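Below: one structure, written as C-alpha cells.
Of the protein chains in this complex, all but one are displayed in their positions.
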Amino acid sequence: MKKYVWTTVLGCGLVIAGCSSEDAGESGAGEPVETSDSKTLTIANGTDIVTFDIHDHNTTSTEAVHVNMFNYLLTNEGEEGFQSDLAESWENVDDRTWAFELREGVKFHNGEDLTAEDVKFTLERVANDDTLLEHGNYNQISEVNVIDDYSFEIVTENPEPALLNRLSRLGSSILPKDYIEEEGWEVFLEEPVGTGPYKLQEWRKDDRLVLEANEDYFGDEPKWEEVVFRSIPEDSTRVSELLTGGVDVAVNIPPTDVERIESTEGVTAVQSPTQRVMMMVLRTDEDSVTGDPKVREAIDLAIDKQAMVDSLLEGAGTVTRTRITPGNTGANEDLYGESLYDPERAKELLAEAGYADGVELTMSAPNGRYLKDRESAELMAAMLSEVGITINLEFLEWSAFAQRYQERSFEDIFYIGYGNSMFDASLGLERLTTKSAEGETDYDNEKVNELLLEAEQNMNAEERIEQFQEAQEIIAEDRPQIYTFQLDAITGINDRVEFEPRLNEMFYADSITLK
Amino acid sequence: MKYFLKSLLKTIPVLFLITLIVFLLVRVTGDPVSLMLPETATAEERDSLRESLGFNEPLPVQYFTYLGNLVQGDFGDSFRYNTDALSLIMERLPATLELAIASMVIAVIISVPLGILSAVKRNSFFDLFITGGAVLGKAMPNFWLGIMLILLLSVTFQVFPVSGRGTLWHLVLPALTLGTGIAAEMTRLIRSSMLEILGQDFIRTARSKGLGEAIIVNKHAFRNALIPVVTIMALQTSTLIGGTLITETVFAWPGLGQLLVQSVNLRDMAVVQAATFIIAIFVILSNLSADLIYRFLDPRIKYD
C-alpha cells in the first residue's frame, strides 16, 4: 500500500514532467530568438478587435487590424498628402461632386473583381444606415453615381472640403457587394472578404486573429506569410511577452517599462506621437463656477503639464494648448508644444473672481481608459489644491463614464482624451460649436461658432485653414477645454523587425519588415 | 437511483432561483442601451432600441419572457459580437475547462501529500511549515501570484511561455496560479479530515493491534481520507471558476473568465446572464456528482 501512495505521487509528477519535456521541444519555450527569421509576424494588442463590420465600430485598435485585410480608396499620409490606393485618381468636379477612377484588376479575396458598384454599395450603406456607428462621419455623402465599372462620382449634401479625409480613415474600406448580398452579413462577419494584402485565416476571440498572405494582392507582394494579432489585456503580461520574444511588436507599453525594455538585449521601445490629446472639459454656462473665465484660466495656470509629462508619462507626451496637433489640416502649430503654468497668477485670478478663500469643484475621470488617466487626475487635483481649488475626484470605470458622457451629466469638469482619425480640424473642433456644446460645455462664442461653421463647408483650402487656426486661438484663451498633453504611443519592438509607428496608430503589416 | 432522482429534483427550485437572481442582477442594475448606441444617438433612438429590446415592459413580464426564451434554449444575443450568447459561451468553455481541470490536478498533487503528511506529523516543524505555506498561498491574490510567476519562470528563467493558449506548456503557469490558491485551501481541509480519521476507533484498534504507523497511515487512514477529498474538490468548483476571471485576464487565456470580465465591462449583459447561468449549472452538477461519488465510495453513508 505504501507503494500505492508513492506511485500515485510519482506518477502524477511524471505525467507533468513527461508532457512538459515533450512540449518544450516542440514549442521552443524559453528560446525567444529562435524564430528570428520566421515569416510569421506577431503583434500584441491590448484588446481584441470588436467586429469585422468596418462601419460599425469606432475603435482605432480594430481598424489597425482591418487595414491589412481591406483597402481604402486613398490613404492620408500626412505631410505627403493623399496617396492612391484603390482609387487611381480623383478630382473635385464642383463644390458637391468628386470624380474617381478605380484601379483595374483588383480582386477580392474570393476572386470577385472590384468595381464601382462595390464602392457605391459600401459608401451608401454607411451614409444611409443611421444605426451604424460610423454613420455620423459619412452621412455627408448623398449618393454615389456609377459611371462605368471603374469610374464613379461621389455627391455630397453640402460642400464637403474634408471629403478625402473622410474617405481615408476608419470605415472607408471597400466591401464586396455581390458576396455580401448573396451570402448575407452573417456570413461576411464570420468570413470577411476584402481586397487587402492579407486575408483572414482564423479568429479566436480574445486570443488571436491570424491573417495569411493574399497571393493575388494587387500591390507589392505581402512580406509575411502569416500575421498574428494577439490580444493581451494585462500590461505586464504584454511586456513580458515582448521581453521573451513571444511577440514582435507590443502596443501600449507602460512608460515605466521603457528603461527595462531598452536595457534588455534584443528589444527596443519606441515613442511616437498619436492623435490623442488629453483635456479637461469645463462647463462654461453662467451658473457654473467654471463659467467665470478667470476661474478657468486659474485652473489652467495651476497645473504644471510639463511636470505631468515628465513624471507620469516619463516623457511620453507633448504639452499643447490646442487639440489640433501637427499632421492635421488646420493645426495651429503656434499653440503646440506650449503650456502655461503660473500658480501665483492663478491665485490672483481666483481672488479676482471672488474665490480668495478657495472653492470646491467636482472632476470626473475615467479609470484605466487612457494612459495614466487616474494618476493624471490625482496629480491635477493635488496641483489645484495648492492654489486653493479643492477637487472632489470622481473616478468612473469606462462604461459608467461613457454613460455619463452621453447624458452630458458631468458636474464641473471631466477629464477625457479625444483622438482624431480624420486628420482634419473640423472633427476635432466640432464639439465646440454652439449647437454641439449644448449641455456639455455650453460653450457659446459667436466668433468661434461662425468660424467653425464656415470652415465646415469652405472649399478654399487656405482660407479654411486660417479659419480653423483663428478659432483655436480664441479657444486657447477661452478655455472651454484645457488641454494637458498629446499622448505618445510607446511600442515595444523585437530587434528582428523594423517598424516605425504611425501617427494614425495603424499596423500595416507590410510596413513592418524583417531586418 | 432514488437518491439521485431526489437530488436532481431538489435542484429544480435552485435553478429557478438562479434564473431570477441572474435576471435581476442584470436588469435592475443598469441600462445597456446607452452603451449600444453611438454617443451621438438621440433620445428617440435610445427609446426605440429600448422598446425593441423589450426593456420598457414591466419587470415581471420581462422576467417571464426571459424564462420562456431560456426554456427554448435562447439565451439572448451578444451585442458586442452580434451572435447568440450561448454559442459564444460554448466556444469558450473548453479553454476554461482545460484550465480548471489542470488547476485541480495541480491542487490535488500539491495538497493531498502535504495535507496527509502534515496531519500524520501533526504539530511537528514540518506541519507548521506546511500550514504556514498554505496560509501564504491563501494570502496571495491570484493576479499577484500570476504576475510573479511570469516574471520569474518566463522572463527570468525562460522556462514557460508567458501567455496565451496552445500547447500543454502554455497551461502550466495559469494552472499553477489558479491551482495554488485552491491547494492552500485543500491542504488545510485534507489535514483536518485526516486528523479526524486518525482519531477514529478503527485506527485506534489497528494501533492497539500493534500495527506499524506507516501501515496504519497507508492502509487505513489514507484510503478513508481520500473519500472526503472528492467532496472537498467539488466544493472548490465555484472558487475555481471565480478564479478564472482573474487568472485568464493575467495570462490572456481565451476562456469564459475573460469573456465575462470583458462582457461586464462593456455591459454585454446577455452574455453575462448566460455565462453566469451556465456556470451555476456547472457548479450544481459538480456538487451533485461529488455527492454521489462520495456515497458510492463510502458505504457507511446510507441513502436516505
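Each chain gets a letter, A and B, in the order it is written, and its residues are counted from 1.
Here is the rule we go by: a contact is a pair of C-beta atoms (placed from the backbone, for glycine too) under 8 Å apart; a residue touches a chain by one contact, two chains touch by 3 or more.
Convention: contacts and distances are computed from a predicted model.
This complex has a chain not shown, and the name its UniProt record holds, of "1,2-phenylacetyl-CoA monooxygenase, subunit C", "ABC transporter ATP-binding protein", "ATP synthase subunit I" or "Peptide/nickel transport system permease protein", is "Peptide/nickel transport system permease protein". Touch with the chain omitted from the figure is made, among A:260, A:408 or A:431, by A:260. Considering the full assembly, A:378 is the residue among A:101, A:143, A:285 or A:378 that touches the omitted chain. Set against the missing chain, the residues B:17, B:61 or B:215 yield one that touches it, B:17. Considering the full assembly, B:189 is the residue among B:110, B:130 or B:189 that touches the omitted chain.
Touching the chain that is not shown, out of B:62, B:158, B:276 or B:289: B:276 (per the contact rule at the top).
Where subunit A meets the chain that is not shown, the touching residues are 235-236, 239, 254, 256-257, 259-260, 307-308, 310-312, 367-368, 374-375, 378-379, 381-382, 393, 395-397, 399-400.
In the full complex, subunit B contacts the hidden chain through residues 11, 13-14, 17-18, 21-22, 25-26, 29-30, 132, 135-136, 138-144, 147-148, 151, 155, 188-189, 192-193, 195-196, 238-239, 241-243, 245-246, 249, 260-261, 264-265, 267, 272, 276, 279-281, 283-284, 287.
Assume only the chains that are shown with their structure count from here on.
Distance between chain centres (mean CA atoms), subunit A to subunit B: 37 Å. Within the complex, the subunit A residues that touch subunit B are 1-2, 4-5, 9, 12-13, 16, 19-20, 23-24, 26-27, 29-32, 50-51, 53, 58, 130, 133, 135-136, 189, 204-208, 230-234, 236-237, 240-241, 243-244, 246, 397-399, 402-403, 405-407. Listed in rising order, the residues of subunit B touching subunit A in the complex are 31, 34-35, 38-41, 45, 80-82, 88, 91-92, 105, 108-109, 112-113, 147, 150-151, 154-155, 157-170, 172, 214-215, 218-219, 222, 249-252, 254, 258-259, 262, 265-267.
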